[in-house]
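One structure is given below, encoded as structure tokens.
Here the complex is missing one protein chain, while the rest keep their positions.
Order of writing sets the chain letters: A, B, C and D. Residues in each chain are counted from 1.
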Amino acid sequence: MVDIPKPEELIKKTDTPLPSKRWENIPADLSPGKFCYPTKQKSLEYLDLPTPGREWSPADEEWPLPENWQEIIHEGFKERLEKYRSLKVFMDICVRCGACADKCHFFIGTGDPKNMPVVRAELLRSIYRNDFTTAGKILGKIAGARKLTPAVIKEWFSYFYQCTECRRCSVFCPYGIDTAEITMMARELLTLVGLNINWILEPAANCFRTGNHLGIQPHAFKEMIDFYCDDIEEVTGIRIDPSFNRKGAEILFITPSGDYFADPGIYTMMGYLLLFEHIGLDYTLSTYASEGGNFGLFTSADMVKRLNAKMYIEAKRLGVKWILGGECGHMWRVIHQYMDTLNGPADFLEAPVSPITGTKFENAASTKMVHIMEFTADLIKHDKLKIDPSRNDNKVVTFHDGCNPSRGMGLLEEPRYVIKNVCNNFYEMPENTIREQTFCCGSGAGLNTEEIMELRMRGGLPRANAVKYVHDKFGVNLLACICAIDRASLPPLMNYWVPDVGVTGVHELVGNALVMDGEIERTSDLRFEPLNDETPEGNKGEADE
Amino acid sequence: MKKSRREFLKVAGITILGAGAGSLINGVSVLSAAESGRKPGLDFFKNSDALKAKRWGMAVDTRKLSDEICEKMQVSCHQLHNVPDFIKKFGKQEKRHEIKWIWETGFEHAFTGRENEFPRENLEDLPVVVTCNHCEKPPCVRACPTQATFKREDGIVMMDFHRCIGCRFCMAACPFGSRSFNFRDPRPAIYDRNPDFPTRTKGVVEKCNFCAERLAVGKLPACVEASEGALVFGDLEDPESDIRKLLAENYTIRRKPELGTNPSVFYII
Amino acid sequence: MLEKAIKGSKTYWLWVLALLAVIAVGFMFYMRQLDFGLGITGMSRDVSWGFYIDQFTFLVGVAAGGVMVAIPHYLHDYKAFGKITVLAEFLAVSAVMMCMFFIVVDLGQPMRLLNVLLHPTPHSMLFWDMIVLSGYLFLNIVIGWNVLDAERNSVPPPQWVKPLIYLSIPWAISIHTVTAFLYCGLPGRTAWLTAILAPKFLAGAFAAGPAFLILLCLVVRKFTNFKIGQAQIQALAKIVCYAAITDLFFFLCEVFVAIYSQIPEHLEHLEYLFFGLHGHGALVPFMWLSILLIVSGILLLLIPSARENESVLAVACVAVFMGIWLDKGLGMIAGGFIPNPLNEITEYVPTMPEVMITIGIYASGLLILTILYKVVIGVKEELAGT
Amino acid sequence: MNADYLSSLIAVVVLGLIAYAGVAMAGLNGFFGVFVPYLALVLFVIGFTRRVLGWAGSAVPFRIPTTCGQEKSLPWIKQAKIDNPSTKTGVVLRMFFEVLLFRSLFRNTRATLNENGRLSYKWVLWLWAFALMFHYCFLLVVLRHLRFFTEPVPGFVKMLEGVDGMLQIGLPVMRISGVLLLVAATLLLLRRILLPKVRYISRPADYFPLFLIIGIAGTGIFMRYFTKVDVVKIKELTMGLATFHPAMVQDGIGALFYSHLFLVSILLAYIPNSKLMHMGGVFLSPTRNLANNSRAVRHINPWNHPVKVHTYEEYEDDFREKMIEAGLPVEKE
Partner (left out) sequence: MNDKGMIIAGLIIFFTIFTFPIWYNHGAAAPPPEPELSQKAKAAKTCVEDTAYMRTEHMHLLNQWRNTAVRDGLREYTGKDGKTYEVSLSNTCLDCHSNKEQFCDRCHNYASVTPYCWDCHTYPKEKM
């Protein structure tokens, strides 16, 4: 791995002036540490995707492009212009007003002009003009058109894997131009000529085969959950025995694999288990549909559909009434905006009703899948939970809105409501960095990979900077989030920029606060850290770990 | 013409700079056209038979005044200048909006501060006609924010009705109450409109202009003509003028001289 | 930041709508005034300025009063006021805006307003008034906005704001001075023809402005999470008290000069206002009420236990504010015009349309104030992390 | 100096000169007064229609609104009904605020890295203000020009003219919108030239329309207030255009008018081939014109084709033994 500069040095480097050269004349920097590793052959083959035919590196001078690659891209572009009005309209109407320029975390963190959303789109737009518009064909360069060359492909590979599809720019664009759409299209085009990154397609291949990104096989899945149940028993004295692949359960619960694989997601998993036990929910977990996330979203619409199909297939097979989904970001973008369209209609399911409160989740009437934050917020509102928020008194919490839940569905108040009910110390980050203006963790859309650590730290700077602010001001020591990618990507980010702040899922906080029937007196939280009697309020910078 | 042309060129120049080169070429052609004298209108002149003075002034011989003469003067002035008669049109309650250029008042009103416990006989009944004093140092001109009220070289304090914004600062500044404001459209209350003189629009201030429009064509002010000799009009700077002779021969007073405005209207009591 | 003004509770929107409704009514009356002319007001040939100019004069004072927060904070580093300077600045913004509206509605030919700029006339005080007022508006918007934005981002305000802040202090004094000069330089209007007019205006301003600010602080504290402390309010209350005393003192000086010298021209205006002249005395009760309010306000503010009780404080502030309003916003102009230069009396009573237009402008000022304060409070709440 | 804006500036000047010279020297009144405007009109109508129909012809496979506020969820949670609409009405309102008040630009901020290492986001409204000023003035100016294309002139045009000329400045009375249009366009141009980021992303296609509009406004203002033209004769020409009875003989109009008309024609023909199509496209942006109700109402994708999936049966085949061993239920023993 390439060395990363120290935070103090890195932050100074972000304030670089724009280059004097036009972006068209600056080749993409594909030196080690600046690119994601390309997909291994076997994953591409397993998914029946075009392959370059050999292992290669983006640092290579010569890329393994198929002979007719220009034609493939041209035809693919044409097809997508017809299939996606978003693409066509966004190609045509940008006025380059510049409102998006400094809204991108990668631009703020790198100062690289091609990370301005407008320029990122121009990378594609210049080819669009050349190939599909009269003005571009006649006026060429003057109209902002350019020919498709291998250098352009390299540029695409570099910069469309420097976009986390967070859609923050789209909030500020007067026409709602969504760079996520553009990046998705560009990645589809790149995939057509066999160019993709391993950190996306290996999980996708895993998911296709085993049901989850991490390739966890059914028995291992069960073992892991059992292991967490042991931990829960140790902390609370309660033994939980969740069911797997159980037919006839009322609810199928699906959460991203990060929640049962890695720290700190696993504590969130424990939170779910405690909650379901607490309210006596009739639910089951599935080993087949054991992944909430969907790395297809970072590849192509077809791949989204292929991976997502398992949810409805499994729900139908098990005969559940509806599906409950765990805390995750891009998972929810897919479920909220794509699933029903792609794999619906789910007429074999019932419109979701909370078995505990009787609340009808009308906003999920067609998709029949409810977000656990909606579910839990409803439980708390109806006073169905016994909560002791003081158990979280050793934590001073702030909340990071995931890009997808905030800008892809608008799930803003539910998590805040839950946090405020299970914690006594909650502070918001500055207004321009939360809710629909939230900043990405810097590692979304398949970029949570080690080889580009510097880029991730740069991209995560705006988020980390806002956390640092509340850390310094209010002594915040815990960053709550409702996204599995966040739970994986924020710890290294915090570790780098704000080392005293930990990361948690919201349901870990719920799990800590729940007063279970017949539990032993808790002396530690789910992480086996002792519960502090004294409140750390005002103890600046005191961390909980 | 010279002045306005210069102004025009200035504006044109600025516009060329501002409008970018798209208009540059056209601008140049305009400029050259202007310089070559394509724009006609060689010059403006004073009318040859205009009455001229260095400082116009008026003497009021109250001895010769009667209510009838005062009435006649007012009528002839108001008629000539299209001054509306709101009271006649709308009734007494419109008195507060009254517009007057010249009017008759009592001695104690015209000459406040000269109250006398034992006045000369008949002084209280003495008709005094008051109008704008065309002060040498007019506070109204000082106060006006747009130069809508200004003093001409010949001493006449003039109103430019096109420029007046109706702030009424001049009314507050005038220590003689000589100014009136058009609180409403005057036209309905103008009887026998004189087409040779403009009416005013609502919202501007007006007052006596010493009949500048008549002086320009060699005529004396209307009130002077109607005064049957009670008013004498002339150049205060010309020692040979009738008015100077009259002032030299009689003891005259002026209204509120202590305010230092130096009125150009003199009264023989 | 203006974002915060478009997100609010039902009460907030109801309040905004109510203000908009009042503004709409006022605007309708203004349309009528535009159509008919200023004749629909109570003004006359003799009392050629009235309610509008009264309000203008009074509100210039309210705007200038903000400097009583700025001076201790910026010149003497009185930290407590740091919390509320922006409130004072935005109060000034709304007050100056109202002043401008009042000037515009008072014009006979508002469409020719720009003549003041097209034909600049340095010897006219109104020209200078326009400059100082628009300058003050600009200064307060720029300063208030940048300081607030910086506070919101927890960074120091931009360097260039500092000189503007220092400039704004004498500028605040200047707006009310120039406003006084509008009147006190006019020969023949003896009620105004006094060198003490500018100081007296300022004294009244420093009482009325902070008094209103105290009331606003109390309202803000009651209805929002922006908790303004005891320290700021008490310090303001003392300022109000001594400024009101100074105002009263200046007034008594005027009274002495008039009464002791017995010069009729000086006496008559006071006589008209407080006792009536030749049987005319429409303003007499209001003038006495004004004195009563100011005196009682001062007394309440002087007694520490009364001042420290916030209900009493509120009453005292209302008393001072209303007292000075009656004095400046009602008596000042009419008192100057009555009797007229020919020693005749035409009384002045504002008419219904005139009052409605005035209320409409006050509503628009309140709307501006509401929006600006909503932003301030939003920022303060955001900073509290809630 | 930057070649991008210099070239655009030169292009506009040359275009203006061509018409000026064409009329003043070659007497091509008919060409520039009748032929070119009609040609421009045809190009505009056809181009505009083609563009919009082209967009309409593309599918909207997914419901992808960018949500800028709280979703419609539990009944006790307050929904941001405009920024995150769940109904048609909400969408209409959202589009109303977006199109007429530039809602999104209103959010604009400027990110700054401060000396204390803190990133701050200053709320900047200049772009919003300039843009609003520019577009509304342009609209007013266009509407006012209806006086040249209608007889009798409709009341609303007269009313607009009255309001626009409210401030009685100059003769003929100054129309505020025209001057502000020029000011706003200049401000937008200065923004492009002076702000490093915007300058970096600006290309001739950005400068050219600005210079073109500045040229149009400039020539218009120049004609009206300075060089003066015979308005009645111009109206004779424009009325001829509007009623398809082109009047050819037009002495005494002045060549500057033809520059103005030519630049307008260029603009009209340029619109469909440029970013200026945002005037139509803003209505068709799927991130703004769709309701966020995709979990409540199924959105239909017209090309939703089947894909290869890993079925449960295949999955069980892969892992059956391990599943049985772990005590997980299976379909086939």
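Heads up, the rule we're going with is that a contact is a pair of C-beta atoms (placed from the backbone, for glycine too) under 8 Å apart; a residue touches a chain by one contact, two chains touch by 3 or more.
Treat the numbers as computed from the prediction; the structure is a model and nothing was measured.
*Asks:* Need the list of shown chains touched by the one chain that isn't shown.
*Replies:* Within the full complex, the chain left out of view touches B, D.
*Asks:* One chain isn't shown here. Among D:G27, D:G117 or D:P154, which residue touches it?
*Replies:* Within the whole complex, the residue contacting the unshown chain is D:P154.
*Asks:* Can you tell me which of D:A56, D:V163, D:L190 or D:V330 touches the chain that was removed from the display?
*Replies:* D:A56
*Asks:* I'm checking contacts with the chain that's been left out. Which of B:P119, B:P198 or B:G260 qualifies?
*Replies:* B:P198
*Asks:* Among D:I10, D:A26 or D:V45, choose the residue that contacts the chain missing from this document, as touch is defined above.
*Replies:* Spelled out, the listed residue whose C-beta touches the missing chain is D:V45.
*Asks:* One chain isn't shown here. Among D:P172, D:P196 or D:P329, which residue touches it?
*Replies:* Final answer for the missing-chain contact: D:P172.
*Asks:* In the complete complex, the non-displayed chain touches which residues of chain B?
*Replies:* 1, 4, 37, 39-48, 50, 150, 152-154, 158, 160-162, 193-201, 212, 216-217
*Asks:* If the missing chain were put back, which residues of chain D would it touch?
*Replies:* Residues 45, 48-49, 52-53, 55-57, 60, 63, 146-147, 149-154, 157-158, 161-162, 168, 171-172, 228-233, 235-236, 239-240, 242-245, 247, 252, 280, 283-284, 290, 299-300, 302 of chain D touch the chain absent from view.
As a working rule, only the chains that are shown with their structure count from here on.
*Asks:* Could you grab the centroid distance between chain B and chain C? Build each centroid from C-alpha atoms only and quote it in angstrom.
*Replies:* Centre-to-centre distance between chain B and chain C: 37 Å.
*Asks:* What's the distance between the Cα centroids of chain C and chain D, rounded to whole Å?
*Replies:* Taking the average C-alpha coordinate of chain C and of chain D, the gap between them is 44 Å.
*Asks:* Touching two or more other chains, which residues of chain B qualify?
*Replies:* Correct list: empty.
*Asks:* Can you list the chain A residues in contact with two or more other chains?
*Replies:* 430, 469
*Asks:* For chain A, which residues count as touching chain D in their complex?
*Replies:* 8, 11, 14-15, 17-18, 23, 48, 81-90, 92-99, 101-103, 108, 113, 116, 118-119, 122, 133-135, 142-144, 167, 170-178, 181, 208-211, 217-219, 222-223, 244-247, 287-288, 301-302, 305-306, 309-310, 313-314, 317, 335-338, 340-342, 344-345, 359, 361-367, 369, 374, 377-378, 381, 406-414, 417, 430, 432-433, 435-437, 461-462, 465-466, 468-469
*Asks:* Under the definition above, what is the set of chain D residues touching chain A in their complex?
*Replies:* Against chain A, chain D makes touches at 7, 51, 54-64, 66-74, 76-78, 80, 83-84, 86, 98, 102, 104-105, 107-111, 113, 117-119, 121, 127, 131, 195-198, 200-206, 273-278, 281-282, 284-288, 292-301, 303-304, 307-312, 315-316, 318-319, 322-323, 325-329.
*Asks:* Which part of chain C faces chain D closely enough to touch in the complex?
*Replies:* The touching residues are 1-3, 109, 111-114, 118, 149, 153-155.
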